[in-house]
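Removed: one protein chain of the complex. Kept in place: all other protein chains.
Entry: chain A
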Amino acid sequence: MQSLSHTLHQIYARFLPEPNMETLFWLSVTLAVFALGVRLQIRLGRAPWANPVLFAIAFVALGLLVTETPYATYFQSVKIINFLLGPATVALAIPLADSIRLVTRSLPAMTLALLAGSITSVVSGVLLVLLLGGSHDVALSMAPKAVTTPIAIAITTQIGGIPALTAAFAILGGIIAAMIGETTLRRLGITDWRAHGLAAGIAGSGIAAAQVAQRDPVGAAFAALGIGLNGLVTAIIVPLILYFLPG
């Protein structure tokens, strides 16, 4: 295994000497693997567990290990994809504005669901880590994991968690919510896009919202609201809840 990975690294280093060729290579790999993941998901009857984000992350991570490429080099190559995350978040304003009537009609219900969901996410995350013997750092980093990654990092810095770990938890939690969300809620007899969208935005932030947004514009609108409002609520309740936490 060691010698195989070394040989592959040599081939890779010989054929991709130019930095900009390396950039194009990793950009192509990322796009190709994600596109393949989407096709695979469609082939599998559009099953939510066949999540293309997870597929692409696992494949690229393996590729980095085999070619012994540092993460910093990879990130430099795919910066342009990461950059588009900003405009794409702003773009969620369009489904939100298009479904504003539906949103304002369910404002009281949304407020209740938002508070209940945010508190449940934070408390259960922290308690489960501590109950199973995880370290205090890990528990603190778990608290804001349901929030969209940049807000989560800001909160974790404030309470003394590990930012990189929180980013990892936010992404993993989003993938889990995208994979099991729709099937689970359907089984509970919940078939309303408003509930599905809001739950995805609050429990799984961007990644779960992406899954819902592809399915329905009303779901996209409620997911967009869920992401934004959950960020505000969690930023306020996390320090409050941790104040009562022993240790």
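Going forward, a residue touches a chain if its C-beta (ideal position, glycine included) is under 8 Å from a C-beta of that chain, and two chains touch if they have at least 3 such contacts; residues count from 1.
Convention: contacts and distances are computed from a predicted model.
Visitor: Have a look at "Molybdopterin oxidoreductase family protein", "Maltose/maltodextrin transport system permease protein", "Acyl-CoA dehydrogenase" or "Murein hydrolase transporter LrgA" and point out the UniProt protein name belonging to the hidden chain.
Guide: "Murein hydrolase transporter LrgA"
Visitor: For a quick check of understanding: of A:His6, A:Arg39 or A:Arg186, which residue touches the chain that isn't displayed?
Guide: Selected residue, touching the omitted chain: A:Arg186.
Visitor: By the contact definition given up top, give the residues of chain A that touch the hidden chain.
Guide: Given the touch definition above, chain A has residues 30-31, 34, 41, 45-48, 51-53, 56-57, 60-61, 64-65, 71, 74-75, 78-79, 81-82, 84-98, 100, 102, 105-106, 108-110, 112-114, 116-118, 120-121, 124-125, 128-129, 131-135, 138, 142, 145-146, 148-151, 154-155, 162, 164-165, 167-169, 171-178, 180-186, 188, 190-196, 198-200, 202-204, 206-207, 209-211, 213-216, 218, 220, 224, 226-228, 231-232, 235 touching the missing chain.
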